[in-house]
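A short write-up of the structure that comes next.
With one protein chain removed, the remaining protein chains of the complex are shown where they sit.
Letters are used for the chains, namely A and B, taken in the order the chains are written, and counting of residues starts over at 1 for each.
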Amino acid sequence: MDEITEGTSQVDCDILVIGGGTAGPMAAYKAKKKNPDAKVILLEKANVKRSGAISMGMDGLNNAVIPGHSTPEQYVKEITVANDGIVDQAAVLKYAENCYEIIQELDNFGIRFQKDENGDFDVKKVHHIGTYVLPMPNGDTVKKALYRQLKRARLLISNRYMATRLLTGKDGRIAGAIAVNTRNAEFLVVRAKAVILCMGAAGRLGLPTSGYLYGTYENAANSGDGYAMAYHAGAGLANLECFQINPLIKDYNGPACAYVAGPFGGYTANNEGMRFIECDYWSGQMMQEFYNELQSGKGPVFLKLNHLADETISEIETILHEVERPTRGRFQVNRHNDYRHGMIEMHISEIGFCSGHSASGVYVDDNACTTVPGLYAAGDMASVPHNYMLGAFTNGAVAGEHAVDFVNEVDFADIDEDFIAAEKKRVLAPTLRDDGIPPNQIEYKTRRLVNDYLQPPKVTRKMQLAQDRFAETREAMENEMAVTNAHELMRSLEVASIMDCADMAAFASLFRTESRWGLYHNRADYPERDNENWFCHSILSKDDAGQMTIRKKEVDPYVIPIDEDEKDAYDKQRIKAQA
Amino acid sequence: MSAFEPFEQFDEVEDIVDRLDDPDPGTRRVAVMDLADSADPSAVTYLKKALGDEAREVRLQVALALAEFDGPETADALVVAVVDEDAGVAQAAADSMAELKDPAAADPILPFVTHESAFVRAASLRALRELKRTESLKPALDAFSDEDATVRSEAISVVGYLKTEDALPALMSMLKDVEPAVRRTAAGALGFSVTTAAAEALAQSLTDSDWQVREIAAETLCKVQSTVAAPALRAALTDEYWQVRQKSIRSLGKLGVAEAVPEIIPSLDHDISNLRKEAAAALGEIEAPEAVPALEAHLDDPDPDVRKNIRWALGRIRSE
Partner (left out) sequence: MPLAQQSSSVPVVVDDDKCIADKGCTVCVDVCPLDVLRISDQTGKAFMKYDECWYCMPCEADCPTGAVSVHIPFLLR
């Protein structure tokens, strides 16, 4: 079982989509719909049936721009302000303009959104300025409905193949990818005219407070492989210092979830049962306020529902305990928690990269194109900020539809056999050692170091120490890591991704010598925001010599202008009570 | 390894169906699961046949498997499963029926709206709702007098989804149903109408004995967009449930009922901050200058959301 066997196969396709979670299936589906003659392969490390961030569904859309409730312009402004201005608006606007059509399409797929008694989408107001929340009380069927469409479209699905490196041609263009089977370690080389990366967040970067390696906020399969692969292929990665940190139920590491409880009247409270969050839209500023309260005498922080009617709480329980992370209910039972009586203790998550909730991602333009020709990215790993599940679907569709036209114009790029041989050697190295350090220990140590040294508030000297420790651990990984079967080999490859992400997190955080995005990039020794020098993206990449490098990139001119008084809309709201 | 194909094999239906006759029910069950996975519409015929299986677990799996397919043939199989003697099979079939999207799937289901079993009637109506066929209107309206409350609720939803003004009197009559759950559905279903009649009917529901009916009526009135209900909404500001008051305040704000301002202001002092927050927002929506002193007096509310709304409201009023 899981024995390592030798073997390599090769297939050719027009479009290779890597990652079968949310964005990936949509990208593949849309490409195939637009051109049924195109050969599209969907590659997935687990099984597309239930993989990715939404394996068990989703309890609502947080950013639905639906006519009559909000406008694309309003949404773009909101996202721009929530990201402290560092936004290339074109991609956000495109999302906002397209997402309603995608909601309707998902509805036709059989994905169930909350509707009122007239069959209209039952949009709820949670944010201050716009109305974007569309609950999904029966959202546990998302993946099932999606998979059904993929089967009907007869897409080529390759499950249990973990992509390890992208292949690029001599001209720098994308040429395909190399993958390894997670059950038998056989290689698969895929030649492709375009590749779409949809590999999710880097969710196994920090270590959860429970110490359980897989007790992460993100689906633990999302180990940042996409970030690492894009980096090694020479793509630019944007604003990696803008970490993801989310509120969650203490220890359980599942969302609390304010977007579910909010429309019912539940909220996040301090130990006095009072609201304390001043900031409106989900942002680093909100997380900073959360962190401050946790550290204060009014901490810790709780989810408060006990002021609601019994009937209301029962309804919330049904949603919270059946959809997205259904073991939540079991956790509460173990802890003897009842939403009717006490409040539920909350905490903040470990750090990660994820544009779904923040802005750290592989840089993409409004066509989901990365800086490598023929390489696309969408979903949690692409740089369109705050795009959540609906952004993954919408931007996945954008990528698929653009790529299917792109492949008409090009032929296969040449592939470098030496590179493939070297990559196979790298992948198999831990299988050739009779003994050594198992991947789980390397992973634990790396992630423990991430917590010790990279968790905000960030301190320059600590991050430099982190770089030293990471280098030592990397050396152990490269020279001493040993695995005994194909499953463990997958874990060892994930550790390499985690290590790359840890290095990038430190490097990008050291670069931006200011504080921005609230807690996400709170630098204790540069506590002020510095618009004069840092109103820009940071773009990290691998240079021709194979070294990590980083540069500033100007923010594209706004498509939707932000008035001066709107820029500090949140600051104005944040006026403290005098009493 | 030359014939290596790294792709998921969607099994051919013909290769699976032999196993449907296997003596072992576990094997037959797995065959049904494989048929579901095939995504091949030709599997539906075999699935329907397998509904005659003697083992309940096989029939249950068929009822679940049918959710993977759509169209009239699938519906035709599901109406067989929904009358299964086993309650679990019937329930799974009812759930699968609700997944149907193809309007043509309604045809085999329509006759079951008058089935002798209330469960089957409710399941059929639930499936018809999303299919939005005008042929469903008449049988759904007939079901308004059904003896079973769940059936009546499902029937109201079918009518509500069709959004036809002709059905208004019937829908309004359901606001007097004996069951609170039915009245709630009826109140919500009136939201599509912008008529005075609908507003008047909902206004009467603001004094319903069930607080959740009152809450939905108050909420729906903001969609109906008629100020004819304003006096009743104002009266609801003394409701014993703050939830009802909250929704009433929201609707008064959206409808811009200036007369309600003095009655909204006391809610700025309520213990529940959700209500204070709503009151501040509504006073801003109405843009009532006379609310300025009260709003200013609460600028330091301990709840940040309330403070935000008060500032927003004051900004709106002052910019006039």
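Definition applied: contacts are C-beta pairs under 8 Å (C-beta built on N, C-alpha and C of every residue); 3 or more make two chains touch, one makes a residue touch a chain.
On a predicted model such as this, the values are computed, not experimentally measured, just so you know.
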Omitted-chain contact residue, chosen from A:Met56, A:Val459 or A:Leu510: A:Met56
Residue among A:Tyr252, A:Tyr339 or A:Trp517 that touches the chain left out of view: A:Tyr252
One chain is left out of this view; which of A:Asn98, A:Asn219, A:Thr473 or A:Ser541 touches it in the full complex? A:Asn219
Which of A:Leu106, A:Met490, A:Ala505 or A:Ile550 touches the chain that is not shown? A:Met490
For subunit A, residues touching the missing partner are 1-2, 46-47, 49-52, 55-56, 140, 159-160, 182-183, 208, 210-216, 219-221, 251-253, 325-327, 330-331, 334, 435-438, 480, 487, 490-491
Listed in rising order, the subunit B residues that touch the chain left out are 24, 26-27, 29-30, 33, 57, 61, 64
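Everything below uses one rule, namely that only the chains that are shown with their structure count from here on.
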Approximate Å spacing (C-alpha centroids) for the pair subunit A, subunit B: 31
Contacting residues of subunit A [partner subunit B, same complex]: 7, 9, 11, 41, 48, 108, 110, 116-120, 128, 148, 151-152, 154, 156-159, 161, 188, 265, 267, 274-278, 280, 307, 309, 311-312, 572-573, 575, 577-579
Subunit B - residues contacting subunit A, complex: 1, 4, 6-8, 10, 37-39, 68, 99, 101, 129-130, 132, 156-157, 160-161, 163, 185, 188-189, 191-192, 211-212, 241, 243, 246, 272-274, 299-305, 307-309, 311-312
